[in-house]
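One protein chain omitted, others in place.
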Amino acid sequence: MTISSTTAGSSSGAVHGAPAGESIRDTLAAHVSPDDRLALLRNMILCRVLERACCELNPRWFPAEGEEATIVGTFYGLRPDDVIAAHYRGPFIAYAMRGAELGRLVGQALGKANGYAKGRALGFTGPVELNIVPWVAGDLGTSLGVATGAALGLQYEGGDRVAVVSFGDGTSNRGDFHEAVNLAAVWKLPIVYVCQHNQYSISLHASQVLACGSIAARAAGYGIPGVSVDGNDVRAVHAVVQEAIGRARAGEGPTLIEACTYRLGGHWASDPGGYRSPEEENEWRRRDPLPGYERQLLAEGLVDQPALARLWDEVRAQVAAAVAEAQAAPPADEADLGLDEVFAGESALANGCK
Amino acid sequence: MTISSTTAGSSSGAVHGAPAGESIRDTLAAHVSPDDRLALLRNMILCRVLERACCELNPRWFPAEGEEATIVGTFYGLRPDDVIAAHYRGPFIAYAMRGAELGRLVGQALGKANGYAKGRALGFTGPVELNIVPWVAGDLGTSLGVATGAALGLQYEGGDRVAVVSFGDGTSNRGDFHEAVNLAAVWKLPIVYVCQHNQYSISLHASQVLACGSIAARAAGYGIPGVSVDGNDVRAVHAVVQEAIGRARAGEGPTLIEACTYRLGGHWASDPGGYRSPEEENEWRRRDPLPGYERQLLAEGLVDQPALARLWDEVRAQVAAAVAEAQAAPPADEADLGLDEVFAGESALANGCK
Amino acid sequence: MPPRRLTFVEALVEGMRGEMRRDPDVFLMGQDVGVMGGAMGGSKGLYDEFGPRRVRETPISESAMVGAAVGAALTGKRPIVEVSFGEFLPTCMNQIVLQAANLHYMTAGKASVPMVLRTRVGDGPYRGHPQCFEAWFTHVPGLKVVMPSTPADGLGMMVAAIRDPNPVLFFEHMYLYHAIRGDVPDGDHATPLGKVFVRREGTDVTVAATGWMVHKALAAAELLGGEGVSVEVIDVACLAPLDFDTIAASIRKTSRLIVAHEAWKVGGLGAEIAAEAAERCFFDLDAPVVRVGAPQTPLPLAKPLRDRFLPGTHDILSAIRTVLTT
Partner (left out) sequence: MPPRRLTFVEALVEGMRGEMRRDPDVFLMGQDVGVMGGAMGGSKGLYDEFGPRRVRETPISESAMVGAAVGAALTGKRPIVEVSFGEFLPTCMNQIVLQAANLHYMTAGKASVPMVLRTRVGDGPYRGHPQCFEAWFTHVPGLKVVMPSTPADGLGMMVAAIRDPNPVLFFEHMYLYHAIRGDVPDGDHATPLGKVFVRREGTDVTVAATGWMVHKALAAAELLGGEGVSVEVIDVACLAPLDFDTIAASIRKTSRLIVAHEAWKVGGLGAEIAAEAAERCFFDLDAPVVRVGAPQTPLPLAKPLRDRFLPGTHDILSAIRTVLTT
């Protein structure tokens, strides 16, 4: 586990809420309960199987393979009343962990009528009623502002709910990243920003578009803690995020976390690639977080090979059922463009994040 | 002189082109030649007298009083072929130092026909042909992108020209700041970003909108040097900017400089104020950079009281002449809305920054 | 209780104040909305009454501000976000057009975004930031767009906008701010959104106008009344969704239509209204539809240029004379 804290800008003397020392985080990571360890594993497997299925069904789906530890570690263990806004790459597992139905999610990826958006929105949209900020437009970065606003809503109502939002390394170059994080810092909003740093924006390596090396280094410019973590270590990610959530719940404001991982697949499922070296891909394939975590749990004696095989079978069956359900579902209803659902009526206000 | 370097984010190991040590800068500042020292003084006096005149003539003018050291220190001593983009507060002295005519500048502030924009643009616009990026719209931050593009143009053509751009502390919260500085860092563009940090955005103190204390701390997020300097010390500002220009000319990329100063006047000339304490205003009035610099030069024996009085008289006469010229100039020509000057013809391409 | 006379800006503030008293989920955010009382007094007194939690100062971060309103609205709050001047809307179009407008529809009705975005537009006493970009937003389904022209509507539409479960863009004309004073009803007064209002009845020609141009149209109607020409003036106080039925009914009566706004004529709201007329009222019209709007130059600063640039009463007068003589 590699965690390094960035408390940059110290010469300005203005870094607020500096993160607790490594020891606490190591302790946290080490003390993830056996049940949670297994749940993390199951969710990572589910993420892989589910996303692979979506990629097979939809060549324009965006593969999340290799990033499961980051995604699952980030969104596991939240309270149902917390609000999430997941990056467009691999959001379904985050939604599933909140209770979204797999068959409807897959239906969503196929634009079927059973999808949560009735085929209207991009496939990544999840059910709002589970306190999910939906992904409804394709412009990267904008959703950071919306998630920040959700955190404002939570702060405004009092209590200790938090928002967790993830986004890509490339997205951190959008002005909206800057404005949103600064706003959250100034208002000490209860929000955790997790950069799913997979090294690429489509064909561009991060080094081509980021001169600073570390996205966590940007935290210094907002006076908030910045943390860099091994995004292929699910427990490390989970510990770091939970620690940041703890600060947010306690009214200590936002944290910027960078989880370093790798996009093992193409940008989209049928991406021919060719813009990066096979050596690099192989090196990261070797560091695939899923077998790595399996080995770890095997070594810790939490699972054995037969249990692992059963787990995969169960998950595969679960996803197969979801796929079957989605495939059987009717296509989006062409008779219902929803002209009368463009504007909300009064009753709509009962909806939304609760 | 207070100069502190921010090399934040060092734990990321990714800070490029770290600034040279303080000693070099101190030396530079100490070695400003006697001629330059006097020229800095004259320009600070000119800035004060000229801006006061504009404020008297136009109640919506934006007073620059108190910020003369930052503005003059930043834009003094550039090569004529360098490109500048000055913050909207106090840009005229920057234009004047490049050779813009005072009478036309004052005409500009009054929307007169003799102004460089024939009354079309905001009063702050300067003559493009002197390699000035004009200020044509009121949205803060956007001009940082344009100035960055000018630096791209300079880099593209080869050679060692640089761009110098200034902006406000409040403006550094705009997404355009983030995108522009990051782009310049990634491409190692020959540009120097100077934040004219006067502590306020209209009625808001910087502490209300910036949690990081220091704007220079933001440099860490771009992997470029960030420097904080006493913006009321004209030689310190000048030295720091010149040092950054040296790096830019040498192909070492951009620098983010924060010059800490204070807006002694209102946001606009007739701003009733009332949102900050008289104690704070008095404290900064005491640190007014102009008398401070005068005392320094008197102590150094570079001027004596009679010479100083003569200098003020000369500048006052110069500005009075400019005001008279502008007042005598006809108003913008209402018959000429310029419908046929909305689009450029082929011949226009001979114009622009040279 | 007798009606009170308020200036336009006082009426706007009154509308916000009433809703903030009524509903603790309503809050205001923007630049300088607190101690300073807002640009041009646009939030005067609110900070004193409601304090920093409900009257929130923001950094110069228009996109984050509007995004914050969208997000807070998603969690059931009722934010009013202020973009100080409409000139700055180009810095936050993504939040307005791609998020606020889409969320309800795209979630099949599960999300809603009950927010108000208020902003100042048009030529005002200080001549700053006068851009009128409102037509852009009428092109985007999912947004309500309003621009009241009287203190009563300023108050009533503000109340309605705050109560509306949808994103409402509220354009406040700067000239009207201090120049117009009028009666406003007391208490719980909401002016329905989605309607245009007949401000003056007439039989010879219809003028549909927005904002300050409503007043210029009324002045033109007054002048022409003396010449025996009867002008019907419609205040297009709600630009989207557009209540064209009321305009069509007027055209059936007058057979002539003029559309007037301060924004650029080309591609402005007037194009939409004229196009609807050309489709739906073709056989009712006796004369060409004439649009009055700003000429195709960027918006100049100096007063003589600005005066020349701005469409005025005389432009409406000459448009009326044109359609009456063809």
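For the reader, a short list of remarks on this structure follows.
A, B and C are the chain letters, set down in written order, and residue numbers restart from 1 in every chain.
We adopt the following convention: a contact is a pair of C-beta atoms (placed from the backbone, for glycine too) under 8 Å apart; a residue touches a chain by one contact, two chains touch by 3 or more.
Since we're looking at a predicted model, the values are computed, not measured.
Taking every chain of the complex into account, the absent chain touches A, B, C.
Contact with the chain not shown here comes from a single listed residue; of C:R200, C:R280, C:K303 or C:R321, that residue is C:R280. Among C:I60, C:A111, C:A135 or C:A217, only C:A135 touches the chain that is left out of the view. In the complete complex, the hidden chain is touched by one of B:G77, B:G153 or B:P331, namely B:G153. Within the whole complex, the absent chain has one touching residue among B:V32, B:L50 or B:A121, and that is B:A121. Residue C:N94 is the one among C:N94, C:T119 or C:T210 that touches the chain not shown. Even with one chain removed from view, subunit A keeps its contact list with that chain: residues 60, 111-112, 117, 119-123, 137-142, 170-171, 173-176, 201-204, 208-210, 274-275, 331-335, 337-339, 341-342.
In the full complex, subunit B touches the omitted chain through residues 83, 116-118, 120-121, 125, 127-129, 133-134, 136-139, 141-154, 156-157, 175-176, 179-180, 182-183, 186-187, 338, 341-346, 348-349, 351-354. Subunit C residues in contact with the hidden partner, per the touch definition given at the top, are 87-91, 93-94, 96-98, 101-102, 105-106, 133, 135-136, 138-142, 240-242, 263-264, 266-272, 274-275, 277-280, 282-283, 285, 287-291, 296-298, 326.
Just so we're on the same page, only the chains that are shown with their structure count from here on.
Separating the CA-averaged centres of subunit B and subunit C is a span of 37 Å. Centre to centre, using the average C-alpha position, subunit A and subunit C are separated by 40 Å.
Taken residue by residue, subunit A touches two or more other chains at 175-176, 179, 182, 186, whereas all remaining positions touch fewer.
The set of subunit C residues that touch two or more partner chains comprises 58-59, 61-64.
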